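Here's a slice of the assembly, chains where they normally sit.
Residue numbering begins at 1 within each chain, and the chains themselves are lettered A, B and C in the order written.
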Amino acid sequence: MTEPLSPVLVLAVDDDVLVLDLLQSALEDGGFQVKTALGGDEAIAALEMNRARDICAVVTDVNLGRGTNGWDVGQRARELSPGLPVLYISGDSAHDWTSRGVPRSLLVQKPFAPAQIVTAVASLINQQIAAPDGHS
Amino acid sequence: MTEPLSPVLVLAVDDDVLVLDLLQSALEDGGFQVKTALGGDEAIAALEMNRARDICAVVTDVNLGRGTNGWDVGQRARELSPGLPVLYISGDSAHDWTSRGVPRSLLVQKPFAPAQIVTAVASLINQQIAAPDGHS
Amino acid sequence: MTEPLSPVLVLAVDDDVLVLDLLQSALEDGGFQVKTALGGDEAIAALEMNRARDICAVVTDVNLGRGTNGWDVGQRARELSPGLPVLYISGDSAHDWTSRGVPRSLLVQKPFAPAQIVTAVASLINQQIAAPDGHS
């Protein structure tokens, strides 16, 4: 049985350590537990090993340097877990969100205040859980 | 396999034959197939026999005369099929909707134009189906 | 007592007779009863005489020729009836909606299909009535 007070785990993904730290500390201040990934491949590996479905939301920068980007992370996350909350962070790729983002995701543009991340993740998780039986 | 062009069935419930006729003709003009019930008990019987899950939405007057009322119909519908779209029609019981209605239902107040019924039912069904995997 | 089958009256406002006719016939096809006003002053007079609260929604072009415009009509409608559904129609003033429209209004841009008007008006009325006790 799930413990009422067990942690809620969020996967935060960024190739910039400073932004990743900012995401982690904002989410931890909101009471979330944070698992970090420094790039897209590491993020997708974490999602694929997530057999116990511990990860409750993904926060990913869109630009992750070479290779796998944030759009790939979002799509893979939803293939593995169709209703997983996805939040994109972007400095300059926001214009691609309408063609490359997944449905019912959010995008927060840099620069952002920590409260924007916490509010977005909390809202996405709350909306997801409010529809426990498969209907919106 | 479901036929692409097979009908979409809506259960319409009213103890007033004139209103029931109006509901039926509005929904049929929108291309829905309509099954009618002249009271709450008849409506609940139809829902309980609905093993093939043919019924895609319920439109019910709140006041159904003596006995089972529209709030009971909405609650029983959701117990049997947790995400079923529910639309209440009411002349004077609208003030009870916030305590007696089910979540994510709508209430249309009498008098109503036929387009209000069609738009409400279509919107409720569209939103439900847009979340096919159990998340909103 | 309100008759269940009595009409739902919408005030349609345009200084262009062709557009006004199009609005009227679209709304009547949706089962609404339509009262027309050929300009802003006529619209506001109709709203001010509306003591019985017969008018259930206002559809107004933004550009009404000289004098009173659609933004004035929307604001006056809400002063007289704070939750009245308001739909603006606009060919080229849509960019002013965010500063001059009223909250929870919609704006449909010309050219429009009749179904856009009917769906917008029906949705606005349905949302209003779903909160019969003063809370959203």
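In the analysis below, a residue touches a chain if its C-beta (ideal position, glycine included) is under 8 Å from a C-beta of that chain, and two chains touch if they have at least 3 such contacts.
A quick note: this is a predicted structure, and the numbers were derived from the prediction, not measured.
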When 3 copies appear, how many make the full set? 6
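What we mean here is this: only the chains that are shown with their structure count from here on.
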Distance in whole angstrom between the CA centres of chain A and chain C is 42
Averaging over Cα atoms per chain, report the distance between chain B and chain C in Å. 28
Using mean CA coordinates as chain centres, what's the gap between chain A and chain B in Å? 37
In chain A, residues with contacts to at least two other chains: none
Along chain C, where are the residues that touch chain B in the complex? 1-8, 30-32, 118-119, 121-123, 125-126, 129-133, 135
Help me check something: in the complex, which residues belonging to chain B touch chain C? 16, 18-19, 22, 26, 91, 94-95, 97-98, 106-116, 118-120, 123
